[in-house]
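Here the complex is missing one protein chain, while the rest keep their positions.
Let's turn to chain A:
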């Protein structure tokens, strides 16, 4: 089919998504390598990627499986990382409202941070009809899906051949670091990161029943919960920057007691 017969919304979606797609390649490669190093079979690595299609969450789950973390902690972590998609789902839902349920299903499956950001900015700028909205979303989101899966497969194939001495598993925390730093932009987000990281370390080094670390690899979960509570608390205390008009009207300073358990 000549390019001119491709609907303009599809062409536009692919074009807009291409720079973003290039950016996710190293991330996909590392997730593929990490999957193999964690002991997943190629089918499991790719199957998981098709089921979840969620970069950071996939990488975290694979890393936790490789460290033989408790299954509940692995699942919980994977899901919690994806909870932010709730905001994107709510924000984009009005644009998807006229879609039939098949289109809603496909669009929901392809909903990522990047596809959301691209689509909403085009929708606001061009005000397309419902068919064009669907075409653009599937083109942009689908293109990101293809590039993600292809780079993951390349990583799975390469993973078996990367020598141990390269220490490539170190790339996993580096990916999270690369996501963490831009996420820390205000005092409340800084508090969330400092407390989250600090409590997780404390949970890993505290001695419980003779061996270091909280049982069931709970340090990660406890750190994450404490971090979120710290962010909420600092934000409620008027910690500047992140207060979205909520300035602690009914600040219920939930005690970070939960970390005790």
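The rule is simple: a residue touches a chain if its C-beta (ideal position, glycine included) is under 8 Å from a C-beta of that chain, and two chains touch if they have at least 3 such contacts; residues count from 1.
The rule is short, and it goes like this: contacts and distances are computed from a predicted model.
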| item | value |
| --- | --- |
| Hidden chain of the complex, named as in its UniProt record, picked from "2-oxoglutarate synthase subunit KorA", "ChsH2 rubredoxin-like zinc ribbon domain-containing protein", "AzlD domain-containing protein" or "CRISPR-associated exonuclease Cas4" | "AzlD domain-containing protein" |
| Option from A:93, A:126 or A:146 whose C-beta touches the chain left out | A:93 |
| Sole contact to the chain not displayed, among A:38, A:118 or A:156 | A:38 |
| Interface with the unshown chain - residue positions in chain A | 23, 26-27, 30, 37-41, 44, 47-48, 50-54, 56-58, 60-61, 63, 65-68, 71, 74-75, 77-90, 92-94, 96-97, 104-105, 107-109, 111, 165-184, 188-190, 192-201, 204-205, 211-213, 219-220, 223-228, 230-232, 235, 242, 244-246 |
